[in-house]
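Written below as structure tokens is the structure these notes are about.
Missing here: one protein chain of the complex. Every other protein chain is in place.
The block that comes next holds chain A.
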Amino acid sequence: MRIAFINGSPKVKDSVSGELLKILKSLLTDKNAEVDTYELYKPQINENVKEELYRYDALVFAFPLYVDGIPSNLLYCLKSLQEFFCSKGPQNIKVYGVINCGFFEGSQNEVAIEILRNWSTKSGLSWGQGIGVGGGGMLISIKNIPLGHGPKKNLGNALHKLVKNILDYKSDNDIFVTPNFPRFLYILGGNKGWRDQIKANGLKVKDLFRQL
């Protein structure tokens, strides 16, 4: 089975989407699963990549939630891919999506998952499953905590189900994941993070509130 991982984050390095795909890859140990990874961090996709993506059994997109939807760099690529796929005709490719947001609640990714599902329908592909991951803001800082433990317990359950569905070429209901961590602490930590970052840039905390 040939699987394409597609990182749709515009961040060139240290993206949460990249971290989630790394975790997924570690779970896809089936010897029949061949995984290739593509990075679509620019708003262009070349013709070779479009041809290649048409030949996989499954496309697994990972991207961050931007303004309740798909980041524009990926949206430009998806439009171009949809036109290409439509010109080639329907194909038996399942589409899966792992969407993360900085908000605590994974359910806030619901609309972006729907947009990806609508894209797969319009592209002549079939929908597999969406995983909406909340608490994306802390996933990099806790990357050394094993999946399925502590704050990553729910995430582990969801990603294991997703991997099984991909390998079985199966469609399933979307899953929304919240961290196993108190929300008020996540918010306190997040707000402190912004203060630390603006100070690290040589500005003052009050500059966070600047109005133009």
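Operating definition for what follows: a contact is a pair of C-beta atoms (placed from the backbone, for glycine too) under 8 Å apart; a residue touches a chain by one contact, two chains touch by 3 or more; residues count from 1.
We adopt the following convention: contacts and distances are computed from a predicted model.
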Which protein name, taken from UniProt, belongs to the chain you can't see among "Pyridoxal 5'-phosphate synthase subunit PdxT", "FAD binding domain-containing protein", "NADPH-dependent FMN reductase" or "Amino acid ABC transporter permease"?
"NADPH-dependent FMN reductase"
Contacting the left-out chain: of A:K22, A:K50 or A:K79, that is A:K79
I'm checking contacts with the chain that's been left out. Which of A:S26, A:N92 or A:N118 qualifies?
A:N118
Please give every residue of chain A in contact with the chain that is not shown.
9-11, 15, 42-43, 64, 66-73, 75-76, 78-79, 103-105, 107-108, 110-111, 114-116, 118-119, 121-122, 183, 186-187, 190-191, 194, 197-198, 201, 203, 207-212
